[in-house]
Structures are given as C-alpha cells and as structure tokens.
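Can you read through this structure? Questions will come right after.
All protein chains of the complex are present and in place, except for one that has been dropped.
The block that comes next holds chain A.
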Amino acid sequence: MANTLRLYLTCIRNTLEAAMCLQQNFPCQEVERHNKPEVELKTSPELLLNPVLICRNEAEKCLIETSINSLRISLKVKQADELENILTKKFLRFLSMRAEAFQVLRRKPVQGYDISFLITNYHCEEMQKQKLIDFIVQFMEDIDKEISELKMSVNTRGRLVATEFLKQFI
C-alpha cells in the first residue's frame, strides 16, 4: 500500500517538475493589456499543453493541466465510506474557503475533483519552484493522513460516548 503511494507521489512530482515551466508575463491574446491564466480561459489551443491524468486507482487521481503561463492541479482524494466522504468534503471546503492563506489554492475545485491548485507565472516568480512542488506533494500526504485520523477520532469518540450511555443501565 505504501509502495503504491510512493510511486504515485513520485510520478506526480516528476510530472510537476516538467510542467512547471511557465513563461513570465505572457499577455492575453484576446484582450489588450490583460494578463490571464490561459489554463482557466482555454481560448487559445496553441497555448495549452496536453493534460496529464495520473491515477492511483479508481478513487484517487490527479489531473495536471498546463498552459504557457499557468498550471492547474486537481486532486481526487480517496473516500472509502460515507463518513470519509463527508469528512473529506468538509475539510477540503474549509481549506478552499481560506484559499488566500495558501495563495496557490483555488477557491472552487474543478468539477469531478475534490480540490484544485492554480499556479501562475507570478507565483513562480515569487516562490521557489522546488518548494512549491514539495508543498503540493506534502499537502497530498497530509490530507490523506488527516482524513484517516479524523475518522478514527470520530469513531473513538462515538465508542466512548456509547460506553458512557450504556453504563447508565448498570
């Protein structure tokens, strides 16, 4: 299990290293004096690269879409049951609502995915490319770990509460 995760993360890291070559300050071809992330607009096909979809299994996948001046990374997190489903939704929505704290986080995930990042050329100018990639890979690991810990904590709390309730009858 851990081996497949390592391979999955390594593949994503290598793909990001290749994809994160963004041109500085590419002006928009549609509107004068505007500079927009082309991966969001998708108006000029010549500025877009082929999207890469990396799947660990049916439930977990990562979509990397690149353009000349921006990069979008969308993640689908595994959800084994209903409890993990609601915990994942709550947690990722919580993070998305506070996207300004992460700068590279998108407020709304791409359809079909749980969370999305948007990295533009400005981010690459301000931040170190290697650190950004490390952050995204670490983020993926931390999210999985946090969801598992949350689920375990909720079940442990439920067990303790049930024990206390049943003790009333003794």
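Here are a few things to note about the model shown:
The definition used in the following text is that contacts are C-beta pairs under 8 Å (C-beta built on N, C-alpha and C of every residue); 3 or more make two chains touch, one makes a residue touch a chain; residues count from 1.
FYI, contacts and distances are computed from a predicted model.
Considering only "DNA primase", "Coatomer subunit gamma", "Actin-related protein 2/3 complex subunit 2B isoform X1" or "60S ribosome subunit biogenesis protein NIP7 homolog", the record for the omitted chain gives "Actin-related protein 2/3 complex subunit 2B isoform X1", by its UniProt protein name.
In the complete complex, the residue from A:N14, A:S44 or A:S153 that touches the missing chain is A:S153. By the touch criterion stated above, the residues of chain A touching the omitted chain are 82-83, 85-87, 90-91, 94-95, 98, 100-103, 125-128, 131, 134-135, 138-139, 142, 146, 150, 153-155, 157-159, 161-163, 165-170.
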